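Note that this complex is displayed minus one protein chain, with the remaining chains in position.
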Amino acid sequence: MSEISPTTEIVVCLKWVFQVNEPSDARFAGMSPADHAALELALQCAEHIGGEVTAVTVGPLAADTVLREALACGVAHAVRIDAPTATDSADVATMIASTADKASWIWCGDYSTDNGSGSVPSFLAADLQARQALGVINVSFEGEGVSATRRIDGGRREVLDVRAPAVISVEGATARLRRASLAALRTAATAAIDVVTPATPIRTTQHTVHTYRPRARALAAPSASDALDRVRALTMSGATATAQHDVETLAPADAAARIVDALRDWGYL
Amino acid sequence: MIAVVVVRDGLLPAGGAETVAECAGRAVLIGSQASIAAVALHGIAVELTLVERDSFQPASFAGDLAAILADESIVVLPASPDGRDLAPRLAAGLQRPLHAGATAVNADRVDLVRNGGRDLHRVVPADRFVATLQPGARGVIVEQLLPAPATRNVVSPATQLVDAVVTAVLPPDPATVDLAEAARIVGGGAGLDGPERMQQLAEIGLKLGASVGATRVVTDRGWAAHERQIGTTGVVVSPHLYMAFGIAGAVQHTSGLGDPAHIVSVNTDPHCPMMQLADLAIVSDANETIDALQALLA
Partner (left out) sequence: MTDVDVIVVGGGPAGSCAAIVAARAGLSVVLLERGPFPGSKNMYGGVVYPRILDELIPNWWEEAPIQRWVTRRSTMLLTETQALTVDFRTEAWGKAPYNGATAYRPDFDHWLAGHAEAAGAQLLTSTTVTGLLRDANGAVVGVTTDRPDGDLRARVVIACDGVNSFLAKEAGLYEHTDAKHFTLGVKETLALPKEVIDERFGVRGREGVDIEIIGGTGAVNGGGFVYTNLETVAVGVVLKISKLASQSMRPEQIIANLKAHPGIAPLIEGGEIKEYSAHLIPEAGLKMMPKMTTDGMLVAGDAAALCLAAGIWLEGVNFAMASGMYAGESAAEAIKVSDVSAAGLGGYQRRLSETFVLKDHRKLRRAPELVLSDRVQHLYPQMIANVVERMFRIDNPAPKPGLRRILNQERKRAGIKRRDLMRDTLDGYRSFG
């Protein structure tokens, strides 16, 4: 386990993703908000604990854009592992681990907007035998360590004392990415990017794609106490079942009026 | 198939019961006061293995479980925060593929939610794998007549691997209590065109006695505090009335919604899940509708 030193290695994992609303338009592709936050915290980590930040992405040539953005924001090195972004998460982690094996701190987004397994950070921690703090919503740097608050069930939160080596994955709102200076932006545009061809074979799970439709859902038994609720629970379909109502297309004004009427009918107004 | 459910202080996580049901009642409960959690599974569980541990330690838990699960071909965890953290560790330890964020899991088919809840990826799995099940995706039926599950305690010394140290567990953020307990909620999604829309929703909420919630995309943008996020990784709520403005209705969001009696959805896309769930589904611009609604209620 590497001890903290001025030469601490800090790695940030950045994924090049298409925007959900522009699923096939590379012009809109880039980092997710979570990765933006991870990048900012990696840079802050270097400022507090010392060391240099390396940005790593597993993706095609086009993914260089996220690395250039990272370089413009102040990371020291950029590495692209040349494999499809659709590579299985376990393998993505292995590939990153092979370049980040000396890293003390590894920052990730808590999940990627396309794949969204949230599993790469945890695989990384397993590969590197590092500690993990995932789904973090608040970070403070304390001496050589990090205090991280993560969401747990039922709206509760857990505060972790994290020591290196560790993988920390953060939500998008945890930090706002700094704005690159004009000079940095210009040098980043032509800065060198190390391209690594993965040692491990590239696997991508075969699958067929369908539009998501809620699964027919077993209705939870009425847990509610008061009689009314019980009746409702028994008669109403749950949030993930489909309600049998037709869709109305209305102008905003009419829509608002329609809503108010409905609220009256239902007795909320 | 066997479920692995992380328990804290005898409480099951979101989707815990569903995961046990998906695995036909077979489960390992690991964590603090597992035996109490076991009681909550009466009517669902058939065969339980309890592993008593104090604080959640993903690396060490994975070590503990490796032996117990060695002969299990399919292992399913709820895609709750702890499940999400433990699953890859387990998959790595057992050297099996992980299928994360499933809505349905069985030996010859796994359905995975992808692209922010828009797509469903159907996978034909290998014969041994680990999966996480999306809370709220399947629901559970409690069979009152089911006999108490056969229960076995595993008392093995805890594996000691490097894990972060838990220094505190905080109760739900006071700021979310109104949300968690609200009977009426107005929710804002990425369909909104600016942060001030959330403010407008708050004012509309005031008129309706409703709290304000948001989707992950909105909290990520910083338009609402993270504790306003409704869903699997956010606050789990159970309002009677939910009004969704510009919300697609991704399962990770709706799974935190409970079973509202009435759902209103305003969205430009008539086909998105939220519109299917809605009792009143209106195709219209959410932002202008918010303006109009605010005027009406003023």
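Each chain gets a letter, A and B, in the order it is written, and its residues are counted from 1.
As a convention for this text, a contact is a pair of C-beta atoms (placed from the backbone, for glycine too) under 8 Å apart; a residue touches a chain by one contact, two chains touch by 3 or more.
Not measured: the values here are computed from a predicted model.
Here the chain not displayed is in touch, across the complete complex, with A.
Mapped onto subunit A, contacts with the missing chain fall at residues 27-28, 179-183, 185-186, 189.
Just so it is clear, only the chains that are shown with their structure count from here on.
Distance between chain centres (mean CA atoms), subunit A to subunit B: 16 Å. On subunit B, the positions that touch subunit A within their shared complex are 8, 11, 13-14, 21, 56, 58-59, 62, 80-82, 84-89, 91-93, 97-101, 103-104, 111-124, 136-142, 161-173, 176, 180, 184, 190, 208, 216, 219-222, 225-227, 233-236, 240-243, 250-251, 254-255, 257-264, 266, 270, 273, 275-285, 288-289, 291-293, 295-297. Interface residues of subunit A, counted against subunit B in their complex, comprise 1, 20-21, 23, 32-34, 88-90, 93, 110, 113-120, 122-123, 125-127, 129-135, 137, 147-163, 166, 171-173, 176, 205-215, 217-221, 232-233, 236-243, 245-260, 262-263, 266, 268-269.
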